[in-house]
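Below is the structure I would like to discuss, written out as structure tokens.
Note that one protein chain is taken out, while the other chains of the complex remain in position.
So, subunit A:
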Amino acid sequence: MRIAMIILYLVLAPLLGGLLDGIDRRISARMQRRVGPPILQPFYDVQKLFAKQRIVVTNSQTFLMITYLVLMVFTGCMFYSGADMLMCFFVLSTAGIFLYFAAVVTDSPYSYIGGQRELFQEMCCEPAVLLTGVGFYLLEDTFETAKIVQADRSAIVALPGFFAAFLFILTIKMRKSPFDESTSHHPHQELVKGVTTELGASNLALFQITEWYENILMLSVIALFIINKNPWSIPAAILVVLAAYFLEILIDNTSARMKSGKMLELSWAVTIAAAGVNLLILILVR
């Protein structure tokens, strides 16, 4: 079962991630009263990037990007094999560090500042991500995702604050406006392409694929709040995930970028107010 889940994640995550990306671009275009690119556009892009001549600024970039991808895939595999959730989040942060290295190993100031902001974004997300793990532990007495999905009722009933906090930092994790500090999916930002400025051709394709794996992993955590031992909770979880993704697209298209200081204040405030209060109640009720 575990191996089947891992293989399913390995194969389906980039497909679904790319498809969601394509739908995202299409819906964004429709929100702006444009026709928009084909749904499969992200796959065409990645295919083209692999077809181009490999271009680097330093040779270590390729190695760092491959490590970033491998660690991200590894995190997802751990999550889907039902392993310790907290451990997943630690490996996830490690993966992020390799993206930072890939950005600062170049001499480009744009890439460097993008890397710094990537770390800053990690800092904004981390409390909410770790508290999510703690919340699940207090509720189910386990960090293991395999046991969490076998719970009697959905975790969101007892953990609405954690859910809200995680939904908030999802925008930061997906690098969507108003929190697209380190790199933007849209052109014309002050940092050229931020953390991805010096990634060309196949390295950019690796970044893109890693982002798909990461998005699917993040949405899976959202789903974990819904899924319980009742099989009907799975379609419900898919609906909630799609709704969350739509919400992200809506926020992306209706908000301007925030200053990084404001991002830190807001994300920590929401984490403390929502997840923190939920945590206190959970401890008192126990």
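In the analysis below, contacts are C-beta pairs under 8 Å (C-beta built on N, C-alpha and C of every residue); 3 or more make two chains touch, one makes a residue touch a chain; residues count from 1.
The criterion applied here is as follows: contacts and distances are computed from a predicted model.
As stated in its UniProt record, the chain not included in the shown complex is "NADH-quinone oxidoreductase subunit NuoB", which appears among "NADH-quinone oxidoreductase subunit NuoB", "4-hydroxyphenylacetate decarboxylase small subunit", "Lipopolysaccharide transport system ATP-binding protein" or "ABC transporter permease". The omitted chain makes contact with just one of the residues A:117, A:173 or A:193: A:193. Annotation: of A:58, A:230 or A:254, A:58 touches the absent chain (contact as defined above).
Residues of subunit A in touch with the missing chain: 25, 29, 32-38, 41, 44-45, 47-48, 50-59, 107, 187-189, 192-193, 196-201, 204.
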